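A single protein chain has been omitted; all remaining protein chains appear in their positions.
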Amino acid sequence: MGMIGGGNNAFIGAIHRIAANMDGLIELSCGALSSNPDTARASGKSLLLPENRIYTSYEEMIKNERSLSENERMDFVSIVTPNHAHIGPALMALDNGFHVVIEKPMTFTLEEAKQLQQKVKETGLTLALTHTYAGYPMVKQARSMVQSGTIGKVRKIYVEYPQGWLSQLSEKEGNKQASWRTDPSRSGKAGAMGDIGTHAAHLAEYISGLQITELCADLNIVVEGRALDDDGAVLLRFNNGASGALIASQVAAGEENALKIRVYGEKGGLEWHQMEPNTLLVKWLDQPTQVYRAGQGYLSSFAKFNTRTPGGHPEGYLEAFANIYRCFALTLDAKMNGNVPTPEMLDFPGVEEGVRGMAFIENVVASSKSSQKWTSFKI
Amino acid sequence: MGMIGGGNNAFIGAIHRIAANMDGLIELSCGALSSNPDTARASGKSLLLPENRIYTSYEEMIKNERSLSENERMDFVSIVTPNHAHIGPALMALDNGFHVVIEKPMTFTLEEAKQLQQKVKETGLTLALTHTYAGYPMVKQARSMVQSGTIGKVRKIYVEYPQGWLSQLSEKEGNKQASWRTDPSRSGKAGAMGDIGTHAAHLAEYISGLQITELCADLNIVVEGRALDDDGAVLLRFNNGASGALIASQVAAGEENALKIRVYGEKGGLEWHQMEPNTLLVKWLDQPTQVYRAGQGYLSSFAKFNTRTPGGHPEGYLEAFANIYRCFALTLDAKMNGNVPTPEMLDFPGVEEGVRGMAFIENVVASSKSSQKWTSFKI
Amino acid sequence: MGMIGGGNNAFIGAIHRIAANMDGLIELSCGALSSNPDTARASGKSLLLPENRIYTSYEEMIKNERSLSENERMDFVSIVTPNHAHIGPALMALDNGFHVVIEKPMTFTLEEAKQLQQKVKETGLTLALTHTYAGYPMVKQARSMVQSGTIGKVRKIYVEYPQGWLSQLSEKEGNKQASWRTDPSRSGKAGAMGDIGTHAAHLAEYISGLQITELCADLNIVVEGRALDDDGAVLLRFNNGASGALIASQVAAGEENALKIRVYGEKGGLEWHQMEPNTLLVKWLDQPTQVYRAGQGYLSSFAKFNTRTPGGHPEGYLEAFANIYRCFALTLDAKMNGNVPTPEMLDFPGVEEGVRGMAFIENVVASSKSSQKWTSFKI
Partner (left out) sequence: MGMIGGGNNAFIGAIHRIAANMDGLIELSCGALSSNPDTARASGKSLLLPENRIYTSYEEMIKNERSLSENERMDFVSIVTPNHAHIGPALMALDNGFHVVIEKPMTFTLEEAKQLQQKVKETGLTLALTHTYAGYPMVKQARSMVQSGTIGKVRKIYVEYPQGWLSQLSEKEGNKQASWRTDPSRSGKAGAMGDIGTHAAHLAEYISGLQITELCADLNIVVEGRALDDDGAVLLRFNNGASGALIASQVAAGEENALKIRVYGEKGGLEWHQMEPNTLLVKWLDQPTQVYRAGQGYLSSFAKFNTRTPGGHPEGYLEAFANIYRCFALTLDAKMNGNVPTPEMLDFPGVEEGVRGMAFIENVVASSKSSQKWTSFKI
């Protein structure tokens, strides 16, 4: 793996490295870890990369790695730069035969997302999008249960993602994370909706197997002086007639990372909280609620495939993240060895989900500006 | 107290009687317990009412009680009939000098609600509206904390009320509760929004001290064959610039009565769940969340005034209900004795809240039909 | 009902009155509410008792009520005095043909308890002991499930009752509750073990249907200057070979009233917390834990019989308390009318449980003093 971005002090880069490294399947072999050459070099050194594989630009990295022997060179790039700097390295990596792991939201614009989708199609290479929360075993269990009809036809989806970390104007007080995420020139058209709303929307579609067809959004800039939405709520309609609501806020003071989803069908309901991720509540019309737990024998093959520990030994965010890398790596490995990846291996978000995520951003922004209630979900 | 409606097998009538009776301040002295004379008589007998004060119509009851001596006659009526049968007895009771306790939603239409408001004004009598959830001590604590500025200016309000009991077409299978609540001729313009959405809206306004000024509603009939909404979501705007979302569903399969509210301000947030009502979570920007508990010495005078037991001895729904009756009774008692009721006594929902509740129903129904995103909250 | 003790400012007397009054089956008709005549009179007045039935001693009350006509006189006494003042009124009431409700622990000594047991046997009258926690519907559900073999043969029982209210020497600072409960001349041989340990022991035996046969106790006086144990732990052995542990502490700083019990059998386990009393967790060897909830249709007849509200409308401590009074009243009513009370009616703690509770106190105190590990549970 060669990493692009994620130099010293970058939050998400460090997370990606732990995740990629977790299962002993992936090795960080090179990096262009910062657009600042000094930071790139210092970061590479502190990660013990060989001097000759510490690059100061992604172009240099991709070109040079391409020139190495197949055994030696990286197999894929991992792109963890701010959103506006995704498309360049992604396209170049694919053009040079490298698979891609990429942070969400996938690109800066929907247009770029479609371009990337086209490129993936052309090259036949694999792209993984790190919608981390889809990596949790109990999320996969929820999806399995919806698919197998356990709760009947889905009627309602409530997904909420309250955070409180942008309750003050932190971007003006030297908070680096806040700085780029609230900056339209680096983050894109949306703030909270791009950063966490896309996670929520993906989770809703992933678990339910449905697609949003219409939405009605109310985005707000709550903290004065901010340039992008830090809060919003969206009414949703899905392609099977179900409806729902999505909440994403970064000004819910005192909340940490409280992503939660509930899906109700004709026969029962499912509830999952990211902050207690090893539990899935399964509710029934006339029977007691059941507490499904990660690591147990009664779970679906998809849930089991994404678990390392027995019940009661909690796995968390890093393991969910690692599950995406692991599935991606096992898929690459199978393909490279002429094997067919199993459905469990293939169960990671890719370029299609990336396109839908970017479309979600553009559609909620358009809807929020519109005085019409419903906006069709266009791609 | 004279009860109108609430005969044998009526759910809410029995609840009202326990609540009214809880603190030894109120006695059921007569009743017109059913529009069916046989049921009215049987119900009166089973409640051990004196034969001559078991009435077969509210008209008879009000007229006859009026003719009794002041000492003997009932002080107020409690109206627990279906919504369409509220206005008649309410007006007649007031016209005859009786105070009124009335179930929510207050009337069948907004027009009726305003009429009742006018009548209350004219007569100077007291009307209590049983928005039960406003009777919980930790709801009062939440209100106190908002009022005293503890969480700063309110920015966001999320209130949700998922139930699952109408997930099937129970009204066609002999469920009496389901039958009238889903019937437009008895329930009114709205189903779930009238039954539980009004509770949610009241709770939001009560705790925050704000008023809804605009809303954007999406009401649904999820179960085929039903005549009124059994589900809905509403985006909200409040008179201080805050925004919010309200969810009310009776098809959230497997949910019981899961009313929950979260209010976020500049400095912190509050969270309360009806199903664990003795806890109020108080969240802070940079300090640990605090778990406020009913029965503790650090609570506001309003919370303490509505508590009977020390911390850890859970009170519940019936006590919350009883708090409304108790405050109402203490207010009447103070007034009758020429005293000024304390602010704690006066803290129960009344006719103003009833008008706002009816306006909420009419506005969400109008908004749901509109293709415009925002509908002004009109009264 | 005639109440003995429970005058103004007495905590438990007020609770008893609300509980007795809850279901409209019992009326407070007279009282000897304090051993202090002035307090007795003032308390009677503030409860609106008729002047001539406000008594200043229990002897006067019992004698006078006895002289009234059967229709007029009280049916039973409720004894809510400190422990040392239970036996006198209890015996006299029974001797005069009055049934008895009595606070736990039943008497001051085991000897007295046996005397009372003998008297109940002789008179054929009914005695109810207010082990409140046995009145909760989900406790009854737990008992039903053990009885029906749902969790298999019981192997382990953990019961714990941490409180924090005696973490300081409050009895020296004017806390009336603390004052008598920590005073050996009014409370008896044990402090915390008598006050709350007896509740825990009863709950363990009630749910499991087992009896403690041996115990190993470690009682402590944690707060210097206190005369009775304020803390203790007890290892338990039961008559089917099961073992367990019981914890009772009043110096667990920050705890409210955190009674909790877990019972494990060959096939599964049960868990109940008093502070969230409407939930019973049912655990299985290889299946998801189930969340049984009060008010639901799938519960046992005993659980249903002790519930007033539908699922999700929480009942609490006062309702559990009221369930004991209600079952007692329905039993009396059935007997007085020549009917056979149902098993559900008869399911309230009585004199046998009172004797076992007093034996528990004497045995834990003896065990705590012993250097031998195990002490046989003697009555």
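For clarity, chains are labelled A, B and C in written order, and residue numbers in each chain start from 1.
Definition applied: contacts are C-beta pairs under 8 Å (C-beta built on N, C-alpha and C of every residue); 3 or more make two chains touch, one makes a residue touch a chain.
None of the values given here were measured: they were computed from a predicted structure.
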| item | value |
| --- | --- |
| Hidden-chain contact residue, picked from the options A:Gly24, A:Pro50, A:Gly225 or A:Gly338 | A:Gly24 |
| Touching the absent chain when the full complex is considered, from C:Tyr55, C:Phe98, C:Tyr206 or C:Tyr264 | C:Tyr264 |
| Residue among A:Ile15, A:Leu116, A:Ala204 or A:Ala253 touching the omitted chain | A:Ile15 |
| Subunit A, residues in touch with the chain not shown (by the definition above) | 11, 14-15, 17-18, 21-24, 47-48, 163, 255-258, 274-278, 293, 295, 308-319 |
| Missing-chain contacts mapped onto subunit B | 282, 286-293, 296-298 |
| Hidden partner chain, residues of subunit C it touches | 151-152, 155-156, 158, 160, 162, 164, 167-168, 216, 218, 220, 222, 231, 233, 235, 243-245, 247, 249, 251-255, 262, 264-269, 283-285, 289, 370-374 |
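Following the convention adopted for this analysis, only the chains that are shown with their structure count from here on.
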| item | value |
| --- | --- |
| Between subunit A and its twin subunit B, rotation from the CA superposition, multiple of 5 degrees | 180 |
| Self-contact between copies subunit B and subunit C, residue sets same or different by half | same |
| Residues within subunit B bordering two or more other chains | 255 |
